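With one protein chain withheld, the remaining protein chains of the complex are depicted in position.
We just call them A and B in the order they show up, numbering each chain from 1.
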Amino acid sequence: MTRDRTPALLVAVLAAVAIGGLALPQWALFILTIACAQGLVVLGLMLLLKAGLVSFGQALYYCIGAYTAGSLARAFGLGDIFVQMLAGAAVAALVALVLGFLLARYRGIFFGLLSLALSMILYGLIVKSEALGSTDGFNLLPSMLFGIRPSGAWVRYAVAVAAASAALGSAFLVHRFLKTPLGRLGPAIKDNEIRVEYMGASVRYAIHVNYVIAATLAGAGGALAATTVGHIDPEMAYWTTSGEFVFIAILSGTGSVVAPFLGALIFGAIHTIAYDLSPNTWQMSMGAALLAAIVFLPDGLWSLFARRKAA
Amino acid sequence: MAAIIDARGLNKSFGAVTAAEGVTAAIEKDSIVGLIGTNGAGKTTFINMITGYLKPDSGSIRYEGRDITALAPRQIARLGICRSFQIPQLYSSLSVVENMRMALGIMLHNAGRGGFFSFAPAGVPGHDAPAEEVAERILERFGLAEYRDKNAQVLPGGVRKLLDIALTMAAKPRVLLLDEPTSGISAEEKFGIMELIMQAVRAEGTTVIFVEHDMEVVSRFAERVLAFYDGRIIADAPPEGALRDPEVRRYVVGGELRRMDAEGAGARA
Partner (left out) sequence: MDQIGPVFVDGVIYSAWLFIAAVGLTLVYGVMKILNVTHGSFYALGAYAGASLTGAWLARGLPPMLSYAVLAGGALLVTLVFAPAIERGLLRFMYAKDEVVILLVTYALFLVLEDTIKLIWGVNPYFVAEPYALLGSFEVGGLRYPTYNLILVGLALFLAAGLAWILRGTRVGKLLSAVIHDPEMSRALGVNVDRFYLVTFTLGSLLAALGGSFTAPTVSVVPGLGVDVIVLSFAVVVIGGLGSLPGAALGAVIVGLVRSVSVHYMPQLELFVIYFVMAMVLAFRPRGLFSLAEPRRI
């Protein structure tokens, strides 16, 4: 049996960020941190993709994480980045625990549509909520780490390293999960749910668990994004945000827990570069890239779409 | 002898269609029972009710004395009643060995072994060795080792059937329900495959109920035959007797098994 290289890879990436980050300019550190945040959401999406489900509503939990972090900061002055991430993750997990009872019964396009509807419900609520700043949202102070607020020049570096630790640590946990019997059920569910049930395992339970994990990751990602950008708004729950996550997920594929972060990083880099070069064509490039991935990159796509439409 | 499965007065209708009418049968432990009947006669309905896929309109099914009539397929499978499928149900994107490992993985999952906090490879319940090892063993036993790395979708029909049955048997069921185990398999291969299955079954002490259309397979391997027609059991006897029964001849077999009369005695194992 081949040795599991992933833990070593994760440590190596973390080391690279910690050391390499010292030399990176501020904007690069920013992209890196956002990639960690988005990567967390996509990591969760990946779990669902492995089970054959595409969620068009992860923005729900991303937004919940962000607004949890923001509200804690605003109401209690809680600015520690790890606390914010944990809080965001916890609230998201709770909501997913409840909603999962409903969603775990759906498949295919209906799963996608219901997840979409739920995220748009949150959007609708926040957009009209004065208390939460409606369409303007509100700002957050820069983060603290274990009680210390890093000085100006060091903030981005500190946040990037913290983000990478959280992200890669989560990736490690997910990796371990994927090696458990429950974690391995994804492809079986995608291929043949009936067989899984007839062998005595509950498909609904497995999907529910994956859904909650995905939400937890998205909540953490949202909190991280909130504190990095320093601003949150309802757009974080909008369907286009979910679309972006799905986009990155397709690009990244489901081959490894590192893939979502790599995908998010590439996405962020292309976005920034393409936007700088030509603000009116970056979406077009993205669209073209997605099409190319769907048509030519069966890698990540293959595991999701191996099942053909029944004639 | 104790009945491991005791079906009493099962009735099931779909609108105007009677799929089961007063179906009563006590299946003895370790017996091998063949279900015969034309399409729509009620054999598959019977199996579907035992496995929990269908709930009878009335009547009950007891498993080792316990009422399982209202249970879900998943629960019934966990109690030890497993079925194979007429159209093989495989994990289409996985290879043969991966299919087997997945089945064993599900058993680990059901038994709560090998979870997040365990660090040594867990033993599969009933086999007590890690999944990778057990998978190879089972593939060997079913003659599937040569197809080990082939994707499930490219397998020939007979091999798919065999894999489907092997997956079902990996769970070491107490009661094994086989839905047309030799359908779609060429005449030369049928007996070979049934032999393989029966060998594995005898080693484990499993009760077997199988649906079959091929009367030669039935007379060769079944100890007892239940003949269905129009939702009712019209005969319940050892194969020899059942296949000679005039009602069975008329409604199931067709008048023509003259060969059976001559070879019947010698053909049975």
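The rule we apply is simple: a contact is a pair of C-beta atoms (placed from the backbone, for glycine too) under 8 Å apart; a residue touches a chain by one contact, two chains touch by 3 or more.
Note that the coordinates shown come from a computational prediction; the quantities given were computed from them, not determined experimentally.
Within the full complex, the chain left out of the display contacts the shown chains A.
Among A:Val54, A:Leu145 or A:Val229, only A:Val54 touches the chain that is left out of the view.
Within the full complex, the residue among A:Leu29, A:Val91, A:Ala104 or A:Val246 touching the omitted chain is A:Val246. For the options A:Ala15, A:Val98 or A:Ala117, the residue in contact with the chain missing from this view is A:Ala117. The omitted chain makes contact with chain A at the following residues, 54, 102, 106, 108-110, 112-114, 116-118, 120-121, 123-125, 127-129, 239-240, 243, 246-247, 250, 280-284, 286-288, 290-291, 294, 301, 304-305, 307-309, 311.
Criterion: only the chains that are shown with their structure count from here on.
Partner chain B is touched in their complex by these residues of chain A: 1, 176-177, 180-182, 184-185, 187-188, 190-192, 194-202, 303, 306-307.
Chain B meets chain A in the complex at residues 51, 73-75, 77-78, 82-83, 89-94, 102-103, 105-110, 113-116, 132, 167, 171.
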